[in-house]
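One structure, as structure tokens, below. Some questions next.
Missing here: one protein chain of the complex. Every other protein chain is in place.
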Amino acid sequence: MSAREFNLDEIRKDFPILAQQVHGRALVFLDSAASAQKPRAVIEAMTHVMEAQYANVHRGLHWMSERTSDAYEAARDKVAAFLNARAREEIVFTRNATESINLVAYTYARTALRPGDAVVVSQMEHHANLVPWQILRDAHGVELRIAKITDAGEIDWESLESCFADGKVKLLACTHMSNVLGSYTPAERLAAFAHARGARILLDGCQAIVHRAVDVQAIDADFYVFSGHKLYGPTGIGVLYAKRELLDAMPPFMAGGEMIESVSYERATWAPPPHRFEAGTPAIIETIGLGAAIDYVRAIGFEAIAAHERALTEHGLKMLAGIEGVRVLGAAQDRGGVLSFTMPDAHAHDIATLLDRQGIAVRAGHHCAEPLMGRMGVSATARASFALYTTREEVDALGEGLLRIRRIFR
Amino acid sequence: MSAREFNLDEIRKDFPILAQQVHGRALVFLDSAASAQKPRAVIEAMTHVMEAQYANVHRGLHWMSERTSDAYEAARDKVAAFLNARAREEIVFTRNATESINLVAYTYARTALRPGDAVVVSQMEHHANLVPWQILRDAHGVELRIAKITDAGEIDWESLESCFADGKVKLLACTHMSNVLGSYTPAERLAAFAHARGARILLDGCQAIVHRAVDVQAIDADFYVFSGHKLYGPTGIGVLYAKRELLDAMPPFMAGGEMIESVSYERATWAPPPHRFEAGTPAIIETIGLGAAIDYVRAIGFEAIAAHERALTEHGLKMLAGIEGVRVLGAAQDRGGVLSFTMPDAHAHDIATLLDRQGIAVRAGHHCAEPLMGRMGVSATARASFALYTTREEVDALGEGLLRIRRIFR
Amino acid sequence: MMSAAEELYQALIMERSKAPRFGGRPALFDAQGHGENAMCGDKVQVFWRRGGAVRHEAQGCAIMAASADLMAQAVAGKTPAQVAALRAAFDEMVASGEENPALGDLNALAGVARFRSRIRCARLPWVALDEALKEGQVHG
Partner (left out) sequence: MMSAAEELYQALIMERSKAPRFGGRPALFDAQGHGENAMCGDKVQVFWRRGGAVRHEAQGCAIMAASADLMAQAVAGKTPAQVAALRAAFDEMVASGEENPALGDLNALAGVARFRSRIRCARLPWVALDEALKEGQVHG
């Protein structure tokens, strides 16, 4: 994958929305961790499907259907290559990471785990990687254990050890990068740790996938999930990677067209993976859009993206450190471009509202990680998050905005 | 809703893909029942979101997020008005009709039905409305009963009576229009029938919704499902309508962000419907696209659409009757623009391949209704299906194509 | 320069959110109500005394906290029916942005109308008060 030169001006032109104004100010979009903006290449790929080459997939023998099926399946190849999966059959398309995790909880966990087994998650999970396991616990009689994190926002290995001590843990479900603290977790080490103790590992790659090259074989991940919309792709499309032998053994999740081998009034037999897990008409246009997003990101290259975002993050941390009273949550050694912070007196909502009026979009609240708020001793934070199109000037604008807010709340 | 004049030439210009050529011939797309083509209004609505007004919904306090949330929720209002639902909260967004049915099977049926209760489906269901109930049967110990259809492809009321005779049936899940036989089912009568016997009714409106105005209150439907992509909308978006009191009592299906009220490490409480059933980042762009599709269809008006399609269907039936040996499946009194047929010697696949080379797209196979094939005594059929953009000339082209095929197979 | 946002966070709101006049849990009360915004973690407890004295404990954003304090001031001595009428007028005012002379100091929150996501912050204390009044009626 040859990296195109990292020219921020050119990159920003790829994203039509970045030229928009908000409240009469140039948009400063610092909420990409919630969902990223879309480059023209993605928009055009989707438009092309709808204008020139569309029909339902897998079902038709005619030209439009064959070509659309090709494009849909080519996106699967792109995702497989992007994650360095062993085989394309290891890639299942879902709506979003949330569905990917629920799929694993409904199918894998309800067959491979038995009452009395345990699942471990960390203290810094998004609700999507916590609540499905609570439901599994209540429905299926497994135990749910919470591994602690340190005050810096890193995995507390002692706590993790003790979660695993009695040998009951069969699955570790852990984020690969926190959407609140920005911490990366050491995925390879976590996988080796789990495997050495007879457990499987699911990694929530929603945030990590956006900023770094991910190699599921190098990590030795059993399950890896992410959403298209955070990776500059469309909404409505997510990915579940799972090792082939796991998918082979998993019963279907939803049932309907495409996922069957044959059906009588009495019973059905299942298609092999990945189709077994893709019931009904898939998100055809969106899957093809995701393929375009992956092409876009790979053309720029993760080396350049990571370097750019690292510089922004350092700059942002320095800027925040310079504003009296601002507290940044988390201080992981290995952290990405997500900065959650609080200010004295000014509640996160007030910060977000006041920044918005200056054209600056940040997120405020618990970021779908409500228990983590308690763990960090706050009720809500403001969060600025960076993407490949974020500029140093935007980070500076945030700083100026925060200084104004300080003046109001002083 | 004021109907714009039904001008077929103008309408065809709204669909850019219809100007495409296939194998050097003008595209004759007669596979809309599998998935319909998209009007410019839908493409532009989606493009507009991505180019001018995009952020994650419900989560942000900033302008982009507020406006995107508004557009997303406005689509819910449009769907509610389109179905004449009592309240917007009765509209749940899913990926497709398949997910809508699975959601009901996983949540409603597993709590409201008890082992020993029975579910009835008809002999002419799409796999999406058969296999989820087989899985429910096997997992939950309910009985699955198959109500017969007549040779004409209509509900066999005697058979339905006998399915309900022992009073065990708690749910009737039935298509509102067969995707193979084109038969409409009398939804109001079916609902009254089920309700009089203490059962709920789910209607699979995938096909019906495209051709007729549907009023869930007039029908008194308990559940009504459809997919956006057959209604000239995007892929990746489907709808579940359910009566508010049913949704209120249903546990969530998938868990994650947006569907919770509050979360601790130990437990979560659920948001009220519809959000309880929309875990994670929804298909934002696609939902807004569906709203545009509904606007488009309503602007033309179902009276005009239905009249146009009725004329096409009559013309098509006459044309097929004129070709020696062609057998059309089903002869329901009330039928829509879906014509499944067989020809002597020429297998459905051969028909589809040979028509494709003439630029004519039809579908061949079991149409995800494999058991129905056996019921009708065929292994596969070719199927031509009509949309609001289909012309009489296209139906004639199909007739000529079939005559050529007859010559080859003679 | 005074932007719309800064107008919203005008003196009265800042003052009341920082130094509430009706804050704190009273020793005696007849009913209490609770309001919570799951999205941001805002929380408010409202304590009601027969006769209409209201106090609050507000933890959250400036708008919610000021709204709680201004509400306590406005409803002092009012009957439940009068409170309901005031709440209706308040809901209307924060939705429309149009000040209403009957609302007195509560009009300081009119600017919230332009910040749609924040309307529920302003309304949260009223939700809690409503709960308290319902409890008060059951017990009374």
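A, B and C are the chain letters, set down in written order, and residue numbers restart from 1 in every chain.
Simple rule for what comes next: contacts are C-beta pairs under 8 Å (C-beta built on N, C-alpha and C of every residue); 3 or more make two chains touch, one makes a residue touch a chain.
Keep in mind that what you see is a predicted model, and the values were worked out from it rather than measured.
K.L.:
If you put the missing chain back into the full complex, which of the shown chains would it touch?
P.N.:
Its contacts among the visible chains are A, B.
K.L.:
Among A:L18, A:A173, A:I260 or A:I305, choose the residue that contacts the chain missing from this document, as touch is defined above.
P.N.:
A:I260
K.L.:
Touching the absent chain in the whole complex: find that residue among B:R40, B:H140, B:R197 or B:R357.
P.N.:
Spelled out, the listed residue whose C-beta touches the missing chain is B:R357.
K.L.:
Which of B:Q21, B:Q217 or B:S379 touches the chain that is not shown?
P.N.:
B:S379
K.L.:
Touching the missing chain, which residues of chain B?
P.N.:
Residues of chain B in contact with the hidden chain: 23, 345-350, 353-354, 356-358, 364-366, 370, 373, 379-380, 408-409.
K.L.:
Please give every residue of chain A in contact with the chain that is not shown.
P.N.:
Those residues of chain A that touch the unshown chain are 58-61, 65-66, 260-262, 271.
The rule is simple: only the chains that are shown with their structure count from here on.
K.L.:
Give, as an integer number of Å, the spacing between the C-alpha centres of chain B and chain A.
P.N.:
The computed centroid separation for chain A versus chain B comes out at 31 Å.
K.L.:
What is the distance in Å between the mean C-alpha positions of chain A and chain C?
P.N.:
Distance between chain centres: 38 Å.
K.L.:
Can you pull out the residues of chain B that are in contact with at least two other chains?
P.N.:
Chain B, residues with two or more chain partners: 59-61, 65, 260, 262.
K.L.:
Give me the residues of chain C that touch two or more other chains.
P.N.:
38-39, 115, 117-118
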